[in-house]
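Omission of a single protein chain aside, the complex is shown with its protein chains in their original locations.
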Amino acid sequence: MALLSNAAVLVGKEVRTEFRSRELLSTTIVFVLVVVVVFSFTFDPTSSESRRFGPGLLWMAFLFAASLMLQPCFLREQTADTLTALRLAVEDPFAIFLAKIAANTLFLLLMELLMLPVFAALFNVSFAAQLPAILLTFFLGSLGISVVGTALAAISAQARMRELLLPLLLLPLLTPVLVVSTEVTIRLMQAEPYLEWRGIGLMAAFDAVFLTVLWLFGEYFLEE
Amino acid sequence: MPAAQRSIGLQFDQVEKRYGSVYALRNLTFHIAPGECVALAGRNGSGKTTLLRVAARLVRPGRGTVSYSGADRNRRPAIGFVAHAPMVYEELTAEENLLFFARLQNVEHPAEQVGKLLAEVGLEDRRDSPVRTFSRGMRQRTAIARALLARPSLLLFDEPATGLDAESGFWLTDQVRKLRDSGCTIVMSLHGESELARLATRAVRLEAGGLIADTHRGAMFQSIFAGTAI
Partner (left out) sequence: MLRRIVFAVVAIGLVACATYASFYVAPEERTMGAIQRIFYFHASTAWAGETTFFVCFVANLLYIWKRKPQYDWLGLACAEVGAACITVVLVTGPIWAKPVWGIWWTWDARLTSTFVLWILYICYLLLRTLLDEPERRALLSALFGVFAFIDVPIVFGAIRWWRTQHPAPVIMGGPGSGLDPVMKKVFFFNVLAMHVFAGFLIAERYYLEKTRHGVELLQREAEAR
């Protein structure tokens, strides 16, 4: 199907470009680290406190990092006007979004998984037993952040004060992701961990709804 | 030079495009027949770029319709667009860029086509260099190769000779001549009369978003560019 094959080619390009310079990934990872350290000064990181506040702090750090990491998504396409070339080349403009969402989700996931052992060490919590569940949670959360974030990146790339605008628009819209993924992660970190399926369902619903909305309205974001 | 699949014509019917309260295109109606090579003249801000972007389906007109005669009804017409910006990725090499766009447009035997085009535009020995190391002339050659990948039936050039040195300018004129002779429909916006303009089979002049002169309607070629044909 043309949409998926286009998106696949585009994802390949996004990933290749990023791994060549790795500047986005490395800056984001360092940023998350900084945020986690700074936040940890705001509470006493004993084991029980860590379990209570840790996941919230982790997801907030992810959200802040994402709101910065998603900026270049469309800004990069403006320097040599490659966005025009993409629009000319693809049948369905949604392929451009799909590819960027896939790439952004991948980068976010990578960043989160790299942060996980660091977080575990800093706060003395263990994730080993719950790794598949953690992966699922991180994936659904990152997907939600990417879907909404990529759409808003397309909007903010056309506005003034774009560096401030994207985080400003993104964070309120992502409230459900923050709330639900924090809850699910808390459950996965507690003394008797378990996977909160209702939370997973809510996250999946969020992702599905916004992906559909973007599919319906995607071409208008890129219109001139 | 890859032959055009089947050259198509371009029809604008009462096309209007506004940006705020400024009319970029105003009640524009004209027809370009398949195979014509049209030079588009006009001052800055006369609407040349908007006309080309509307023709390339990048800009949606506020009013009116754009249609392509002779195009396969089931598929989007293959349109090549070359503007001032090269529209290629700086971090990727020339070859990577072209392969990427070739795959995106489902070009058959992409590697082969890319190789042929790189040779045509004279970038064979720089195929593995990132585009950011290219001069303006070389970037423009990459841009043209990119535009030609899908063997377009309609080629649109927006002031393509801007910033090119003499040698690249001659090369560009040569390429356009070959494309014209292979039957491709070409529309190019130009600043003044030049070698490139003389390749045109027809010239039109835009002003304030409207068509004010057309060699088809008896205006003189030179006067189109001088702006004296009213």
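Order of writing sets the chain letters: A and B. Residues in each chain are counted from 1.
The rule is simple: a contact is a pair of C-beta atoms (placed from the backbone, for glycine too) under 8 Å apart; a residue touches a chain by one contact, two chains touch by 3 or more.
This structure is a prediction, so every number in the text was calculated from the model and none was measured.
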Sort through A:P72, A:P93 or A:P176 and give me the one touching the missing partner chain. A:P176
Looking at A:S21, A:S48, A:T79 or A:Q158, which makes contact with the chain not pictured? A:Q158
Taking the full complex into account, what residues of chain B touch the chain not shown? 18-22, 62
Kindly note down the residues of chain A that lie in touch with the hidden chain. 148, 151-152, 155, 158-161, 165, 168-169, 172-173, 175-176, 179-180, 183, 198-199, 202, 205-206, 209-210, 213, 217, 220-221, 223
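We take it that only the chains that are shown with their structure count from here on.
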I'd like the Å distance between the centres of chain A and chain B, where a centre is the mean of that chain's Cα atoms. 39
Sites on chain A touched by chain B in the complex: 2, 5-6, 9-10, 12-13, 16-17, 20-21, 79-82, 84-91, 223-224
So in the complex, which bits of chain B are touching chain A? 53, 56-60, 76, 79, 81, 83, 85-92, 96, 100-101, 103-106, 146, 150
